[in-house]
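So that we are looking at the same thing, I have put the structure below in structure tokens.
Only a part of the assembly is drawn; its chains keep their places, and the rest are absent.
Chain lettering (A and B) follows the sequence in which the chains are written, and residue indices restart at 1 in each chain.
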Amino acid sequence: MTYLGNDRSLEKYRRMVRIREFEAVAEAIHAAGEVPGSLHTYTGQEATGVGACIALRNDDYMVGNHRSHGHPIAKGAKLGPLMAELLGKVTGVCKGKGGSMHLSDFSVGSLGETSIVGSGIPVAAGAALGAKLQGTDRVALCFFGDGATNEGAFHEGLNLAAVWKLPAIFLCENNGYAVSTPTSEAVSVPDIADRGKAYGMPSAIVDGQDIDAVEAAVTEAVERARTGGGPTLIEAKTYRFAEHAVNMGRVLRDRGVEVDTWRERDPIHLYRAKLIGDGVAVGTLDGIEQEAKDAVQSALSFARESDYPEQLAAFDDVFVDRLPIPAYLTN
Amino acid sequence: MARATYIEAIRQAQMEEMQRDARVFIMGEDIVCNVFGTTTGFTEMFGKERVRDTPISENGFIGASAGAAMVGMRPIVDVTISSFLYPAMDQIMSIIAKSRYIYGGQAMLPLVIRSCLFYGNSNAAQHSDRPYSMFMNVPGLKIIVPSDARDMKGLLKAAIRDDDPVLCFEDSTCWSSKADLPDDPDFLIPLGQGEVKREGTDLSIIAVAGGVPIALKAAQRLAKEGISVEVIDPRTLVPFDREIILKSVRKTGRAITVDPAHESCSVASEISATIVENAFDALRGPVLRVTTPDTHLPFSPAIEKALYPSVERIVAAVYRLVGADRLIAEQGTN
């Protein structure tokens, strides 16, 4: 059940808590050794992802990055295949080929969650170019971090989109750090939004913890993009509550009380309070939370019960046709 | 069927496929003004939306071709000179080569990246690269290296229709060479199919790109001396037609690989390794490589040319092999 038709606010709340719950379980099973590889949680940034995606149509495109758990859930993906992907199962959204950094569900309009910093930006510009050449009014939304704005790919992608007036929305999730490096030590302007000026691109700064604010800013940008007004750069000021990736706390910079300060602006708590203030029954919200817990648990069961891929599947999907299998694997 | 150049073959392939399929479009730096002659008349025919000049930002527009392909377009990207692929390496290696795999087959990337191997005319080291072997080392990219105008037309048309990303390397030493180009709009040469460019019995030369015409000239000269050389052109590096090579070497027992690229980790080396691994019993002598030595290409016309494979170098290698073999025949095996 999704609330989008009836009640947009509840659907926004629902998607945020689904992300939060999904990641809580993901962290737990990662700690237990069930998830291989690294895990970068989105916890704290949910309002940014959901606020942005809720402003899109189902058939709009989206590109994300290594911090990939939030984006697909925000865009409406099913949880089972996402969880199965974390375990490397064949029922995973990427058939077990991608893992935690690449939870990309093309069925909800994703075109990749790419773990090479900045690399999604030209792709999003290209999707917007495609939409334009096809004469559709689809738009492409691109998520990336503050650190990514220092990559050449950011510059080239935004310039292309601006010169060609492409229907793209570039959404920087400025969570204050790139791994251990504070934004201010790596980005030479106070606000990422300032970078729009190099492209003559409209830009906006938005409170990334306030889902309504994010939705409003992205809605405006989507409107502009859909009607031929070209791209927009939006900077959402947000924060990741956990370390860059799990198990990295040991070595990384001590963020001190900053974390607590930001936790006071937990996007889910803020929105819950707001909805209650607007008259939504506490029970409704509790119900949504319970539903999220159940959904994640059943996703976990699905994932656990699923099979691993067969060895020869390693040779599928390099190309449309399967590769020849090396002799040592067939004998 | 009319005789035309390699450059004209590129133009025809692009034009026919753009006429056939509205999803095909072309972009690159200064393609509207058509510096090399591969887009003559295109803006008039297809308009500037489908013949699209780009800013100088190879990583940006090559990456954009990936995005456009994922949403159903079929881009051709003209990167002019292959040295300009380096700024775009991240999009090529991390996005174009890997997206289909990493997303478990969800992505489809039907796109073609064209660039020329611009060597031999005092372009200096930064403009003289022949970098196909580094792309062959990374899975996920099909690669064509046509050596004549007919192959260019058939392979490029097949590449544009292919549902996987294809890199097309255009050897500038072949630009003005001519062949009869079929008019059939469905004339295609399947990717992954090599060709015997000349039959022979004494020795196999496996040559790529601009190495092929030189190998053919060497074979012609050697024929006059009674040495019968078979010349094999794999034509595509990925998928790679190992069988046509092995079949030839099993027949002749001797092999030389010719590759205008730098020697270390070259396609020439790959072919040698493939032969010794799979046709060792047939070999009557070493597999020799005629390549460009591992130095840069200098500007000075006085010293550049001698660095590339040449008819003389190939002939010398053939003598060495045939001679060595005769010696063995005379003395018995050691």
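We take it that contacts are C-beta pairs under 8 Å (C-beta built on N, C-alpha and C of every residue); 3 or more make two chains touch, one makes a residue touch a chain.
Since the structure is predicted, the reported quantities are computational estimates derived from the model, not experimental observations.
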Item to check | Labelled copy-number formula for the complete complex in this structure file | outcome: A x2, B x2
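By definition in this document, only the chains that are shown with their structure count from here on.
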Checklist entry - If you average the Cα atoms of subunit A and of subunit B to get two centres, how far apart are those centres in Å? => result 40
Checklist entry - In their shared complex, at which residues does subunit A touch subunit B? => result 61, 63, 92-98, 102, 104-106, 111-112, 114, 116, 119, 121-131, 133-134, 138, 140, 152-153, 155-157, 159-160, 163, 316-320, 323
Checklist outcome for this item: Given the complex, residues on subunit B that touch subunit A span 25, 49-50, 54-55, 57, 59-73, 87, 90-91, 94-95, 99-108, 139-140, 142, 163-164
